[in-house]
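Note that this is a trimmed complex: some chains were dropped, and none of the rest were shifted.
Every chain is named by a letter (A, B, C and D) in the order it is written, and numbering of its residues begins at 1.
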Amino acid sequence: MKDIYIADLANFNEGALLNGFFLVLVKQQRTTKTNKPYLNLILGDKTGQIEGRVWDPSDPRIAKDFDKGDVVKVRGSASHFDDRVQMKIDQLRVALPNEVEKSDLLPSTTYDVAELWSQLVSVVASFTNPDLKGLLSTLFDDPKLAQAFREAPAAKGLHHAWLGGLLEHVISLLTLGDSVAAHYPLLDRDLLLTGVILHDIGKVRELSWVSGFEYTIEGSLLGHIHIGSVLVERAMDKLPDFPPKLKTLVLHMILSHHGKLEFGSPKLPMISEALVLNFLDDLDAKMQAITSEFDKCIRDGKPADELTGKVWSLDQRQLLNTKRWLNEGKE
Amino acid sequence: MKDIYIADLANFNEGALLNGFFLVLVKQQRTTKTNKPYLNLILGDKTGQIEGRVWDPSDPRIAKDFDKGDVVKVRGSASHFDDRVQMKIDQLRVALPNEVEKSDLLPSTTYDVAELWSQLVSVVASFTNPDLKGLLSTLFDDPKLAQAFREAPAAKGLHHAWLGGLLEHVISLLTLGDSVAAHYPLLDRDLLLTGVILHDIGKVRELSWVSGFEYTIEGSLLGHIHIGSVLVERAMDKLPDFPPKLKTLVLHMILSHHGKLEFGSPKLPMISEALVLNFLDDLDAKMQAITSEFDKCIRDGKPADELTGKVWSLDQRQLLNTKRWLNEGKE
Amino acid sequence: MKDIYIADLANFNEGALLNGFFLVLVKQQRTTKTNKPYLNLILGDKTGQIEGRVWDPSDPRIAKDFDKGDVVKVRGSASHFDDRVQMKIDQLRVALPNEVEKSDLLPSTTYDVAELWSQLVSVVASFTNPDLKGLLSTLFDDPKLAQAFREAPAAKGLHHAWLGGLLEHVISLLTLGDSVAAHYPLLDRDLLLTGVILHDIGKVRELSWVSGFEYTIEGSLLGHIHIGSVLVERAMDKLPDFPPKLKTLVLHMILSHHGKLEFGSPKLPMISEALVLNFLDDLDAKMQAITSEFDKCIRDGKPADELTGKVWSLDQRQLLNTKRWLNEGKE
Amino acid sequence: MKDIYIADLANFNEGALLNGFFLVLVKQQRTTKTNKPYLNLILGDKTGQIEGRVWDPSDPRIAKDFDKGDVVKVRGSASHFDDRVQMKIDQLRVALPNEVEKSDLLPSTTYDVAELWSQLVSVVASFTNPDLKGLLSTLFDDPKLAQAFREAPAAKGLHHAWLGGLLEHVISLLTLGDSVAAHYPLLDRDLLLTGVILHDIGKVRELSWVSGFEYTIEGSLLGHIHIGSVLVERAMDKLPDFPPKLKTLVLHMILSHHGKLEFGSPKLPMISEALVLNFLDDLDAKMQAITSEFDKCIRDGKPADELTGKVWSLDQRQLLNTKRWLNEGKE
């Protein structure tokens, strides 16, 4: 386990020594005003990012063979520069394969992934439609896909942007979807929940979470909607008797889940299950973004009667934390 | 009780005599090509509308004193004109006050209103916030308002456009809202459900349901959002110690429930309860519109693999009835 | 070969007898004002549509077993009704399999399909990229797909809405694309022309051209962009060493060819070949729509200095036929 | 009266001593790179804002009990930092209640408020409609409301953003409105001018002008349109015989005065007086914004043939000062 986190460095005394594992997010060659080469690094862990400087890259204690995406062990000292903290690095080596856990280096879900996974499995087990149950079982029998599904973030930056974020988002939607399916007789529950589970499955290839969260070239050019629908279509093709109508409906749910053409769905929801999926997906993403924003305000010490900053995924709106505001002065 | 409904007239033989109560929706003086005056009426009941002609308005068997909005008893015969059915009217008199029930003359909810009302009452009883419970009790202690709330349609034409539609819509939202409030710890359940109950209360004065569903002048110029917020603000003003913060939050939920400025909300949702209210309100209205559209397709004898007509409240989209399509050929 | 075409019926004398093959586009059961059943048909051939009435469906000379999509032989007489011509049908039977050619019953390209096809083949033969050449050869080695590609219309109604329209449109784009590829060194010619050939291939399943041009349910719910990209992706998967980068680029061209998210492309063009494809596709569709509109004006006898009607695919714009206007009075 | 204004500080010599009253707009606790605490203040007066630093907050000459919104007397010295001027503060105490006038600390109208007010009063006196005259008299008989109306800015930042700005804007509109009412016989002058006077009255509670110009929470969540319409509706409710139709019309003018739903009006103008109010309000706000922008260009020494910067309230347009440009070279 890591014992120093970037979030803690702000409280270090000027010049204190430190020693720890970090992920290399950016590595740049630069020169000083007096033309001396140095390395500028951006290092990250699950709590944040920090700039690091290697003023003498030729020092034998500085590894030569590391690159963006590597985990490194560094020794150095923190110093304040303007209002930022910067790290001066004296030693640096590439970490051994299992010296540190990935979940310490990138932000992760606060939920127990195994627990989330077993909830997913039990929802699938509850399906009465054998074809949909078979489809999901087949997909998750692929251990590589299942592992990626457990690890993937739900987004690059807007909501659930952490390891396990996709799974966390799906589980939240399954609970909501179950309630809504029970409420409207029109809805086919298994179809709706299949859509919930599969709508973002293309993110396992659209995003890369090796060094920070980034789009792959394939992800940028094709998008998770296409990637996911092809992945699911292939799985259905392999099932001998998967009903063609059901296939069209499942694919339609993936294609239309963004709800608007201008959000990148090539089709608008044309069945009630797709409409509901779009609503719940949007609602859950926004509720998560609000929760994160409120947490940030508390961390930043903002008073309860101050609105949040402008929230990108809510059209730059500023929000008020109802419960906190109502309780203000009562505590 | 009425014994002849407009929906049944299409099956009448040419010229068959008929006799029944109808609501006068439109009354126009016209002249024939040979310059003879006649009356053109549009008559309605809960099942639809029909054109009626009084070819001799001076006939003593035709009342002189009736007008738009009156209930009348007519005797005449059905005839086919192009593809429409028309009624030739021989006798017409204004109905006595209790000869026929309003719910026979305008479309009404298919639910038991008393049952819906008791669900509403029990939700309010479950509130733990005494101020919100007090506000709702006070409002519904006004028997005139409570009666209007039970009668009002939820809209003029888009969704729940029938007597009792507002209450039916609110009850549906209460169930959904309760599930969602339980799902997100961020949400203040009582505040959310108060918003659910009050968001459309201004419709009791925006709409008139005397002769068909129409906007009042006040409704057209001020809108149900303003009317409702003022109505609720007055009720809060009368409660001695209603907390000012809570007042602001309740009013904000009414003002922002359309979710977008261009839909007539003067403020966007800025608290999570308002955001959820907007989502659920929109979802429930759309699900109801889809249900009506699917019912219409079945009534019109459309095959299961034909999309619906273009649905106005879903941006002119055409929809597919999932369950019916999947079951096609299986029955 | 057919010897009577709908476009010619306008010049028939009232009541003249006629006899010919037509496609049944619509078949409806109706009743007269006096409650007698009759059949209302919409019949089509490649020159247009006409309404037909069977006043006595029980007549033994009227087949009982025909339906929408069938080709029928009818005997009857033309009559004028308001400003329309209508056909009164006395005899009707289903046509034998090869009594009439499909291309007489639906509008078709005026080009020689075999000639267009050989142009396509020779463009593919000119490719220097072996992977793209292999991909296209593989696809068109499937005789069913090749046949559908030769038959498909390019659209349901906007442009090239006739049998062979897709191929005609593709050939026009190949010529343009070749010029543009030669003009800009940035462009990879084979990639651009592959995109030209494959961009609309999903239309072979999005549209049905059995009885008029219609969307299939699969087409409505998934769209030709998805259908085409999956079809092409499968073909690439079967080629042992198709380069993954090239695969991403080809799929990107199909996905992005509508050029805007709101036109149903889930991705905007992000490579120069995709940008050019979108421009040329749009330009050719509009030029074809203008040509059709100008032809229609001439057929309708409009003078050269009168603008066309409002053209749907050009934002309801009205156009002027330059050459015709400049030559007016010179002839 | 204040004798030092922030706008004058730019001309101070480095290190010159100064001594004056300012409004505390922001107060932040910070630490230096060497971990010493200091205070960062933003101080304002009617001419601008300046950053102030208290490097030793424990100094007994620095008051401990002041906060944002307080008026303070400070003694210190000006110093240049990059291109900005900063104040180093040696002494600081809270000002006594009447040591300095509010109008010295926040930007104020350049007009005589008493004069503006008497113009308003005489316009009301000229009304021939007794109900509207009564309504306005009643409202302004409330001395607290009348005082707030005289003090309020018209906006937080876009136009008339100074004390007395609301009144100045209203007076300008009354002159314009009077001309336009005389020009179009369709218009009811008293109704139009009532709308002019009351359209922004909700700003007295939407905005706070204690420490700079800020939105209140109530203002953010409800908006001045709602606040104003409720305030006016209450006043009408208290008048025994205020005609209901007139009430609807006055409220409609307040609700619709932004002219577009997307600008926060829940209703579009549906009477000609509301349409005119929206036009004049918009015109006057823009003309004021242009005037301010032209004044700024002159203050900044821009030549007459240089366009202004991009003006936010005119869609980022750049403007040319006609008179100045035409006179250039003539002086």
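Keep in mind that, in the parts below, a contact is a pair of C-beta atoms (placed from the backbone, for glycine too) under 8 Å apart; a residue touches a chain by one contact, two chains touch by 3 or more.
Note that this is a predicted model, so its numbers are computed, not measured.
Every protein chain here is a copy of the same sequence, 4 of them drawn, and the whole complex in this file adds up to 6 copies.
The rule is simple: only the chains that are shown with their structure count from here on.
The chains that touch both chain B and chain C are A.
When chain A is fitted to chain D on its Cα atoms, the angle of the rotation, on a 0 to 180 scale and to the nearest 5, is 120 degrees. Averaged Cα coordinates give chain B a centre that lies 45 Å from the centre of chain D.
Averaging C-alpha coordinates per chain places the centre of chain C 63 Å away from that of chain D.
Among all residues of chain C, those that touch two or more other chains are 217, 220-221.
Chain contacts here follow an irregular pattern that is not a line, a ring, a star or a complete set. The list of touching chain pairs reads A-B, A-C, A-D, B-C, B-D.
Residues of chain B that touch chain A in their complex: 172, 175-176, 179-180, 183-184, 186, 188, 191, 243, 245-246, 249, 268-273, 275-276, 279, 282-283, 286-287, 290-291, 294, 307, 314-315, 317-323, 325-326.
Of all residues in chain C, those touching chain B in their complex are 33-35, 217, 220-221. Per the touch definition, chain B reaches chain C in the complex via residues 13-14, 79-81, 305, 307, 318, 320, 325.
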